[in-house]
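Just one protein chain is left out here, and the rest sit where they should.
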Amino acid sequence: MNDAMLKLKPARRERLADVLYGQILEQITSGQLVEGAKLPSEAHICRDFQVSRPVVREALMRLQADGLVVSRQGIGTFVKSRPSDKLTDFAASAEIASYLRAFEPRLALETECARLAAMRRTKAQLNQIGEALAALEGAFERGETGWEEDFAFHLAVAGAAGNELFPRLLQDLRDIMRGSMRMALGLTRQGSQERRRRVIEEHRKIFTAISSQDPDLARLYMRFHLTESRARITGSQGEA
Amino acid sequence: MNDAMLKLKPARRERLADVLYGQILEQITSGQLVEGAKLPSEAHICRDFQVSRPVVREALMRLQADGLVVSRQGIGTFVKSRPSDKLTDFAASAEIASYLRAFEPRLALETECARLAAMRRTKAQLNQIGEALAALEGAFERGETGWEEDFAFHLAVAGAAGNELFPRLLQDLRDIMRGSMRMALGLTRQGSQERRRRVIEEHRKIFTAISSQDPDLARLYMRFHLTESRARITGSQGEA
Amino acid sequence: MNDAMLKLKPARRERLADVLYGQILEQITSGQLVEGAKLPSEAHICRDFQVSRPVVREALMRLQADGLVVSRQGIGTFVKSRPSDKLTDFAASAEIASYLRAFEPRLALETECARLAAMRRTKAQLNQIGEALAALEGAFERGETGWEEDFAFHLAVAGAAGNELFPRLLQDLRDIMRGSMRMALGLTRQGSQERRRRVIEEHRKIFTAISSQDPDLARLYMRFHLTESRARITGSQGEA
Partner (left out) sequence: MNDAMLKLKPARRERLADVLYGQILEQITSGQLVEGAKLPSEAHICRDFQVSRPVVREALMRLQADGLVVSRQGIGTFVKSRPSDKLTDFAASAEIASYLRAFEPRLALETECARLAAMRRTKAQLNQIGEALAALEGAFERGETGWEEDFAFHLAVAGAAGNELFPRLLQDLRDIMRGSMRMALGLTRQGSQERRRRVIEEHRKIFTAISSQDPDLARLYMRFHLTESRARITGSQGEA
């Protein structure tokens, strides 16, 4: 494996690490960097991209956290999985990094929301979650992406957790969550029928676990759903 | 066990459930409601406090979540532990409910911050956490509550998690976390030397686990610290 | 909802709680006790079944732990989900209780095995897991239940955890795990094509996570697989 050619345009705007992340991502989705290809060294990227070492490290750390590359200490960094080249139809390449980052606090917060909701939800709150689920199915049937319905579902689960701080924190992540959902569901809409079926089933499992007041199950299914959602974006699972 | 006398003043302000929570809490801390005492029925509290059933349910659910009362379905709700009567020296009784609620999203977010910080922290970030720990020790030695230093410590851990959304979410909880820390550390300052030693040791364990890059240990020690902090406020552990 | 008719034959053998569990289970699978039906009171079951209160409590606790009934304190115990009536084709009714109990230590042990295997597996160990997966697929294609291949897969994951105590403990559960797998996969073989596809996919996800050295993912997918396996037996999910 020779070092892959990595063509970088020096960046000028703020969140430099996100811009660098986006450029590397584009070269992966476009196939210029194929799976298994070795990225140039940190020093090399610093020079070509004209940024400091911490910026390069942050971009590589995030690419690794998102499952797109893998670092082998002392050896180098390699492309691990290739997201759909349609990814950039739904988000600017520099935004994708920030959309994927949203999954980390979401995993922490929303697994706990699901657990607490299974313990504390009132009937009215359960109905709200059920209505959001039905609305998401309706949107899918009409051929829409359904990202607003998706956000409403997750907000309803947070609302059922019996602590107003949870929906408040999700509201604080609102823009980034919605961007992320628009991107994920945009890909899903273009994907197979099977893929849409899975997205609905994952949500229904969460609803059912909250309905039957099983906190461990609700937490597991929320974790599973968010993990699969992220993997559908980054292409780190070989599904249709 | 007869129903305890619960004297309630009808409430008029917004977060009615918090006001009701505060009134019941005051009667527990003051000793009017002793451990094991049975609270009046929901219907009874509705009438005396002149609020709807959902408000009463929310207040009781939160008192239970905070470990102050325990509900036995079909039997009633009983006082479980008695916080220090000095609690209301450091916070208005209607605020205490909201301060305690902050522990739920904190447990979700900050255990994940500690785990990620152990994996990703740079040397500079580790130093910042270490400096915040030293500042907290300094404040204790000067006889101060150290709540600003405490917040700085937790923010530094979030900052080391390699995802700017974590410190942003903690900043969103800033006022409520600070109120909660002022209350908890106010009690600690008045407490025993042993109690102050424990608070420092809990923070030091988190720092050491992040320093030695052990994600599971960092998560465990953060969970332990936050759980013990809450228990020190609600008096649900029999320590000095 | 009136109390359902529950016809019980007094039991004479050892593990009385399992025999009682089995009799109640049979009446659920056969449809004599329908979903939502209220079970007789503990006192009533004690008298009809001629056993002591602790035996009845244990049987009801296990039925609840397995998701077959739900207890509402102070109100009663109700049938929650109905397993396939073919369940008793694959195991004696008094054995089913013990097969389902195996999932509790398995969830504890095997999620940790999967996590450690993702961190420590050698190439040879990964190959062994991969071969066990291929063997399971082969068995399914030949129309066999594949329970020996299933056990071999889980043992290979435990073997890759880098601590010989894990496979030793699984060997200690060997008979009960195999009985449980024979029952679960017996139902799966008779089930839909879709159901067999899911079982394979769940195993493949575990393999892939261990292969790509992602401990959190491996743990999640093992937990998901074991939870779904149990739910497929107890019928607590509405799948084909």
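The chains carry the letters A, B and C, assigned in the order they are written, with residues numbered from 1 in each.
We take it that contacts are C-beta pairs under 8 Å (C-beta built on N, C-alpha and C of every residue); 3 or more make two chains touch, one makes a residue touch a chain.
The model shown is predicted, which means the values in this text are computed figures rather than measured ones.
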Residue among C:33, C:68, C:116 or C:139 that touches the chain left out of view: C:116
Contacting the left-out chain in the complete assembly, out of C:89, C:104, C:141 or C:201: C:104
Selected residue (touches chain absent from view) among B:59, B:185, B:199 or B:217: B:217
Residues of chain C (touch criterion as defined above) contacting the omitted chain: 54, 57-58, 61-62, 65, 101-102, 104-105, 107-109, 111-112, 116, 120, 122, 161-166, 168-169, 172-173, 176
Chain B, residues in touch with the chain not shown (by the definition above): 67, 70, 80, 205, 208, 212, 214, 217, 220, 223-224, 227, 236-237
Touching residues (missing chain, whole complex) on chain A: 72-75
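Following the convention adopted for this analysis, only the chains that are shown with their structure count from here on.
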Centroid distance [mean C-alpha coordinates] between chain C and chain A, Å: 32
Inter-chain centre distance, chain B versus chain C - centres from mean C-alpha coordinates, in Å: 39
In chain A, residues with contacts to at least two other chains: none
